[in-house]
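Only a single protein chain was left out; the remaining protein chains are all shown in position.
As written, the chain order gives the labels A, B and C, with residue 1 at the start of each chain.
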Amino acid sequence: MANNLLQGKRGVVFGALDEKSIAWKVAERVVEEGAKITLTNAPVAMRFGEINKLGEKLHAEIIPADATSMDDLANLFTKSQEALGGKLDFVLHSIGMSLNVRKGKEYTDLNHEWMLKTFDISSISFHKMMQVLWKQEAMNDWGSILALTYIAAQRVFPDYNEMAESKALLESFARSFGYHFGTRNKVRVNTISQSPTMTTAGSGVKGFTEFLIMPINVAIGQCFSGGLC
Amino acid sequence: MANNLLQGKRGVVFGALDEKSIAWKVAERVVEEGAKITLTNAPVAMRFGEINKLGEKLHAEIIPADATSMDDLANLFTKSQEALGGKLDFVLHSIGMSLNVRKGKEYTDLNHEWMLKTFDISSISFHKMMQVLWKQEAMNDWGSILALTYIAAQRVFPDYNEMAESKALLESFARSFGYHFGTRNKVRVNTISQSPTMTTAGSGVKGFTEFLIMPINVAIGQCFSGGLC
Amino acid sequence: MANNLLQGKRGVVFGALDEKSIAWKVAERVVEEGAKITLTNAPVAMRFGEINKLGEKLHAEIIPADATSMDDLANLFTKSQEALGGKLDFVLHSIGMSLNVRKGKEYTDLNHEWMLKTFDISSISFHKMMQVLWKQEAMNDWGSILALTYIAAQRVFPDYNEMAESKALLESFARSFGYHFGTRNKVRVNTISQSPTMTTAGSGVKGFTEFLIMPINVAIGQCFSGGLC
Partner (left out) sequence: MANNLLQGKRGVVFGALDEKSIAWKVAERVVEEGAKITLTNAPVAMRFGEINKLGEKLHAEIIPADATSMDDLANLFTKSQEALGGKLDFVLHSIGMSLNVRKGKEYTDLNHEWMLKTFDISSISFHKMMQVLWKQEAMNDWGSILALTYIAAQRVFPDYNEMAESKALLESFARSFGYHFGTRNKVRVNTISQSPTMTTAGSGVKGFTEFLIMPINVAIGQCFSGGLC
């Protein structure tokens, strides 16, 4: 049921690991609606994911980038504009990983070096990405920048661990950079919280981001039996 | 107008730089109400502050601590319990510093190494502090842990720069650790946003945390002429 | 730039006074996207509006209804389903009027009889409308019910007067009835706050809902010169 909603639009999609990824579905849908995109992910994530399959299917160039590296991000957005033939209309940031969760650390016994790394990957990457887009003047006016958040950014979800703080930080970057991008370019910066979704990040690639499964369980307990959404 | 509200209570107060500091006034008032306290600050901040004067006035021991160091924090809370004769009833976290603001960096041109350091000093120190208190079982039941926040944690204040993110992070730590401390010890963890206050941190020790002046200006513009509070 | 987004959908649009009305534009756009609709407004508002012109243009039946009357609402939704050939997919509630504002009463000197009438027209009409839709089982699964709100529902805008309370009430009805409609029919109930918009309700039909002009002035002062949005 395509409606050509994104005819002529250009975008970059982060974080399409495999076909259960939210970013994967987004990539399929935006192309279905007429957009041209490039795909990107961290080299380490690309190794056990299936992003190449998606790239072929969508005729989308894949440009690896470590989202914590300003150089990688600069290269990504430069190449993307070349490949797509102009400035960007949308960017999806679908990145999140908690070292403390991966290592099974309790919230009251966290390793703070890992916490800094978690924030760098899951949240600061969003500021870095926008700072590069800002300096390159890479966004078209009225464009859209979107990141994935979770309700734990605003309320207590004990099992979400330091990802709660990562998402609080992410939402704050959206507010602050949104002011600047909106003022200069009418670019909208938003975060969105998906409904509980069974992704690979959540359902069990061994040793990798088991955290997403938690909000699902918590949310089910909350919204469906608790009567509060 | 003392009312003995804190008779027999023991506490630790961070961040009393000089007599314009919020923490300074809090220290004076809690002692006036009958509490016994220890004072602490970062060694670097103690050099150009006047905390010794306050310590003498209040008969309060001063225990230097870098709030980003788990060892310093462990030493601080161990020594404080010894000096005060038992577990703690309250702790005030009054710490904040932005390297990017100090260096005059724009929000769209931040140095991300400095950002990490800003977060470590201004926000992660709060988690570190609570984790040490938690492991030492240093808080009495029904105790209170408090940090200073700012409305920029929740809404857009462009001039507050990366301190907006620092405060968003701080508030998230309060929510998350508050759940654990409340569940185990009925300890309350809160953040509070003071009214616009002319502190030294805000009014101009050269090259040091000029950021506090900003919320004041912004807030004045907002609340008094704008009609929105 | 129509994309057939609403092909085959049926809806009811309240409050299209004249071509500056938000509801007027919505009506035009949903029909452009393939929907079939009926239009409605209070008999009194229809007299000095131009809804008939819109009805002709869109081939939409006009069914007058006082939105505070359960009988009128029952008639409206029964007739609408007959005219459109089935259950409804969307309903737009674009209704608001303050007697105290119209009469120039200060917030500290309100007439409380008028306040009750204001709430009945501007807010309780939303519950009434949904209660009729609920009992008639008039909404298709996954349908959408939408009302227009304003930020004054959540923060202080002194000049918005009792309309602040009206919108707070409206948003609460959306939350509460949204729970029931979502649970039974997966129908989504939302309120949306438009950007400052120069409508007739705001720009000066004499003696009628001057209130909308106020949020515009306030919002301009706030967002553009105050730096807070």
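The definition used in the following text is that contacts are C-beta pairs under 8 Å (C-beta built on N, C-alpha and C of every residue); 3 or more make two chains touch, one makes a residue touch a chain.
All values reported here derive from a predicted model rather than from experimental measurement.
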item	value
Per the touch definition above, residue among A:Trp24, A:Tyr107 or A:Phe157 touching the missing chain	A:Phe157
Absent chain, residues of subunit C that touch it	70, 107-110, 112, 115-116, 119-120, 124, 127-128, 131, 134-135, 153, 155-156, 158, 164-165, 168-169, 171-173, 175-180
Hidden partner interface residues of subunit B, rising order	3-5, 179, 227, 229
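Going forward, only the chains that are shown with their structure count from here on.
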item	value
Cα-centroid distance, subunit A relative to subunit B, in whole angstrom	32
For subunit B paired with subunit C, centre-to-centre distance based on mean C-alpha positions, whole Å	47
Touching two or more other chains - residues of subunit C	227, 229
